[in-house]
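All protein chains but one are shown in place.
Chain naming follows the written order as A, B, C and D, and within any one chain the residues start at number 1.
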Amino acid sequence: MQMTMIEALNSALSLELERDKRVVLLGQDIGVNGGVFRVTEHLQKKFGERRVFDTPLAESSIIGSSVGMAVYGLRPIAEIQFAGFLFVCMNQLASQAARIRFRSGGAYTCPLVVRSPYGGGVRTPELHSDSVEGLFLQAPGFKVVIPSNPYDAKGLLASAVADPDPVLFLENIKLYRSFRQDTPEEHYTIPLGQAKAVQEGEDVSVFAYGAMVPVALDAAKKAQQESGTSIEVIDLRTIWPLDETAIVASVEKTGRAVVVHEAPRAGGVGAEVIAIINEHCLYSLLKPIERVTGYDTPFPVPGLEDYYVPTSAKVLDAIKRVMEP
Amino acid sequence: MQMTMIEALNSALSLELERDKRVVLLGQDIGVNGGVFRVTEHLQKKFGERRVFDTPLAESSIIGSSVGMAVYGLRPIAEIQFAGFLFVCMNQLASQAARIRFRSGGAYTCPLVVRSPYGGGVRTPELHSDSVEGLFLQAPGFKVVIPSNPYDAKGLLASAVADPDPVLFLENIKLYRSFRQDTPEEHYTIPLGQAKAVQEGEDVSVFAYGAMVPVALDAAKKAQQESGTSIEVIDLRTIWPLDETAIVASVEKTGRAVVVHEAPRAGGVGAEVIAIINEHCLYSLLKPIERVTGYDTPFPVPGLEDYYVPTSAKVLDAIKRVMEP
Amino acid sequence: MTIQQIGSELTAYQILDVEGNLVGAMPNLSNERILELYRIMQLGRMFSNKIIALQRQGRATTFGSLAGQEATTVGLAAPLQPQDWLATSYREIASLIVKGVPLSTLIYSFRGFTAPYPRETHCLPIQIVIGTQMPHAVGLAMAAKIAGDPVVAVGVCGDGATSEGDFNEALNFAGVFQAPVVLVVQNNGWAISVPRSRQSAAASFASRGPGFGVHSVLVDGNDLFAVYDVMQQAVERARSDQGPTLIETLTYRLGAHTTADDPTRYRDEAEVEAWRLKDPILRLQRFLMKRNLLTEADNQKIIDEIEEEINRATDEALSLPAPAPDAFFDYTAADLLPRLQEQRQDLLRYATHQQNGRR
Amino acid sequence: MTIQQIGSELTAYQILDVEGNLVGAMPNLSNERILELYRIMQLGRMFSNKIIALQRQGRATTFGSLAGQEATTVGLAAPLQPQDWLATSYREIASLIVKGVPLSTLIYSFRGFTAPYPRETHCLPIQIVIGTQMPHAVGLAMAAKIAGDPVVAVGVCGDGATSEGDFNEALNFAGVFQAPVVLVVQNNGWAISVPRSRQSAAASFASRGPGFGVHSVLVDGNDLFAVYDVMQQAVERARSDQGPTLIETLTYRLGAHTTADDPTRYRDEAEVEAWRLKDPILRLQRFLMKRNLLTEADNQKIIDEIEEEINRATDEALSLPAPAPDAFFDYTAADLLPRLQEQRQDLLRYATHQQNGRR
Partner (left out) sequence: SAQLSNGTAKRQRVLAAPAVRKRAFELEVDLAQVPTSQPHGRVTMDDLETFVRERKDAPAPTTAE
């Protein structure tokens, strides 16, 4: 069935609520309102207020109470209304949800999924487009998943819910409704920690995730048309743990790499991909790895965001640079 | 005068309070108690409760109120009792203090210094030894400074206070009292953003900061003794912005690099150093850059922390690996 | 005015009833000042409508109208001195206008550009992250007290914001430091789709204060005089070093949460209609007309002038050039880091071939 | 028991006065149970002293004694059923003991090793990050309510913790969801060196509750019977779906904040001495002796048995081997990530040549 990412996510959540009575959804405006992006539309009506409910406006307690619920034995799926507000509950995420198993020596665990929209190019107010996935690399305990299409979104969300440990599931706002894709109505999973070659190629490995996947594909098409360059586009899908095997295999093949993400450059996923390539296949590298990323500034005002978010043109130039002799 | 890092910091704070009436100190237990590590000892008595005061137990409001004070025209130096608790106030740091200039188009600025102790090997409870500097690379707006010795600590803190924008000043607990060093009693500054070659060498560049600097020096000494390897040890001192010029110059000279930090490995300062080397002097590299870091797990219990924090032996082995053909 | 004791039964302080009759003692306001404040209330609403219209034309970004909340937003700012500070959410446009932020500056910001307020307005930029402005307000007040300046700070937030840790922490700091701050909660009945009743089990947000040792007041937020009165007293308390005040204003969000919201999904039109009867602008208008301080003709003149003022400001703001694509680099720090200088050049290289949508 | 109205004057509920005389109605406790609770109070103090002694010998890590707080810590846990959950700070060792966490487990944890509590104790691991356990307690309670289980959750924190956003947010969630939770504030007069008076301008922490619509109680925290009584009532309220309760217990931290603290730097010995007169153990002892439920010989026997119990547990905990150096990798996730498997091997490679200090 043709589904937008929103419909795919709604379908996934509905199936999870149906399959497992322990699953509950909580967040701001997710009940009657169905979520500000309608991802939870109709779910409260279908499953009841006991299992799909709005909370007061308090991110730290949304996560904190979710930790308690998860320890008790429920499987909470908490929504943080925009990923920029993950800063507000960073402590309950990084020092609590991420560590309850660690701290308790396995006596207690936290099967929590935190969903949150992010991403630029959609004219949002401040802190509504920020990419914060990079922070979680330095705060171990969460898996981080960022789908680029409806089909992956549904399968990855199902896997996230099945995962016995905390998962942060970031949903790109620009991709929410940007296209429809054939997506099964029934339950299925896509494993976490596995990247996907959305396009195979020989000359350059372009690593991207979220809304940067279509950007990378567009640049790849132009590179092919303009100079016959054969681009391999790898959708990372899981940001932590990164699929190091896939990253390394691709660079061993091509010898040239570009990493694309909206998040600021420093210490981000791009830096870690470079570090992984450095560690495992430096000897295959023909050119410096290029990072095409947000700048090392806060996400700018809507009127200037298009200059900040990586574009196909920037990725294409990066491809050309790594193709230089 | 021979000073420990604590004495050097106390001296710096005292001088700042004296030189500039706008400087105020706030935090938990910094007044009568002089700080849990005595860094603010006697300052309340000397400068009064109006300017050196204890707050209620609330990190978010320590930073939030400091933002207000800084905008008003004071120069607050806020202490967060342990760096692990920076998670608690991450929002006021990353979305507020870091962005008030950005958000207001320069109408308002935030000359705030946030001081906080961190670091392992000192048998602290949970969240008292965590290294969190890496998160701030992905949340632009703060400079991040981590001194490795009393002399640098005093001069860097003075620069941090003079800086018109937010600075996070992380103080390694193990180094607080581990040695004395000749330190001037008068005011002086050491520029932010400048690394320092604490030992020059030809064969390997070892980048470190905080308590990892003496660890790196110890490994360097052993390498010299065991195999005559000439190690250049660079104390990064400022974690953001990194001194890219110094990093690149060193690797252009040696062609081999090791980065050492207590923080977990993924997406940390080590990853960014590797990315910088990749970008500016990839072709100087003879071997993959080694990272000797904390593991990608939460900081472990005191009873096991010595297995987690990088040791001289681990650094020495990394040096040996990069010295291989 | 008698300060209501916080108990399980609270009465909201009121001076002007729904019909525009005085049911309490007027605050000390000249007729000119009252008319001026009435005008700004009308301006606030019309201005909100203008931004909404611009947004529908694709010329402004997401915007949250203050329709229904004009008495609170104007009344809370009106007693302030120029040196006093204001830290609001995104809902208090009229408060910023009272404090002197130009209309064109606000419109320019809603075009999606950075629009610095004149520093002398002492208004922090509107705050998006709910509740975070409340500790800022307390900090501004703490600084004033430390500096010995006769300055008061005002923090304003919504009912939703009272659930945030920052709101409660700010209240506690205010109490402990006896900060010269006034913390105002605009209880407009909703936090997007979450009704007041689901935000807190407290009988009122005013009742939050005593738990932090902060003097608290509950006021009819659609009564300009009552809001002005409690605000003025709270500001004077603060300025005379008698400490902070928490003020809850009972009002209502007549419109959608923002231009991106559809309130018909979660609330009844009947409730909205009931609150329209308590419209703050109508109420004051009735008072003024009963007192012959305003005629229909006067009112029309005011509205026409406001429309002209708004149109002038709109033309000005729309004619202002978009900022340079790299403008935001100027606001990152006092000195641009070398690495950022390179990134700036990178942006400019592509900017000439790019256009950031249409404005 | 009469629920005190929250006003500017609050009286702390008391049953047993400082001399050990009944001044209120006894809760429903058999003599055997009272003696058992008395024993655990003594155990709590002696156990605290033992950990302190071990720390001085370099065999235990930083530890915060509960000396002076035995009535609260024992009294808050005593009415709990096995299925009830407990989320404490680091100060409530005796509460964990009441719930069945073995002494040797606790000592092992204070050696600096991960010591899983038996899951059936339903005790979260002690919490270091101040206040964060309060939303956990509320979440456990919310889950019980969602699941329809007759389970109550208890969150315990200190006076300092009430300033944290998390504490207040938890209270608000408790009220909104009518969660079957009891939130206990152990007001021991200090948060390290910050006295109660500087933590909040509130007349009491109990007065925090009404601002969130939560039923609140103030109790003499050094009176085991009073604590037990209010706790039992609060637990029953919660279990019978009558909602949450906030309990403030007035007590005192007789010792240092932790073994790393020197309280002579910031407080007067006179204050400590005054509170020693209100010692919770002495008070209950006096009651028991007046009732001939306890003689000096009985008491000595209890103390001797406790000492033996503690020594046995200590020997056991000290004889337990240190965990494998790589043990913490087992607790990172259900399945160890490939990258972490490599890191684990890296640790082991060096571990044989290393020794993590002396234990």
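In the analysis below, a contact is a pair of C-beta atoms (placed from the backbone, for glycine too) under 8 Å apart; a residue touches a chain by one contact, two chains touch by 3 or more.
In this text, all values refer to a predicted model and were calculated from it rather than measured experimentally.
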With respect to the chain omitted from the figure, which of A:32, A:162, A:248 or A:323 is a touching residue?
-> A:323
If the hidden chain were put back, which of B:193, B:255, B:270 or B:302 would touch it?
-> B:255
Touch with the missing chain holds, among B:3, B:80, B:285 or B:319, for B:285
For the chain that's not shown, point to the residue among A:203, A:272, A:290 or A:305 touching it.
-> A:203
Hidden partner chain, residues of chain B it touches | 255, 282-287, 325
Chain A residues that touch the omitted chain in the full complex = 202-203, 227-230, 253-255, 282-286, 323-325
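In this section, only the chains that are shown with their structure count from here on.
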CA centroids of chain A and chain B: separation to the nearest Å works out as 30
Once you find the CA centre of chain B and the CA centre of chain D, what distance in Å lies between them?
-> 36
Of all residues in chain A, which are in touch with two or more distinct other chains?
-> 56, 58, 60-61, 84-85, 87-88, 91, 95, 102-103, 126-127, 140-141, 296-298
By the touch definition above, chain C meets two or more other chains at residues 114, 129, 163-166, 169, 172, 176, 198-200, 328, 332, 337, 339
Can you check the complex and tell me which residues of chain B touch chain A?
-> 84-85, 87-88, 90-91, 94-95, 98-99, 102-103, 126-127, 132, 134-135, 137-141, 240, 263-264, 266-272, 274-275, 278-279, 282, 285, 287-289, 291, 296-298
Write out the stretch or stretches of chain D touching chain C in their complex.
-> 6, 163-166, 168-169, 172, 175-176, 178, 198-203, 207-214
Which residues of chain A touch chain C in the complex?
-> 28-29, 31-34, 36, 54, 56-61, 84-85, 87-88, 123-128, 265, 295-298, 300-308, 311, 313-314
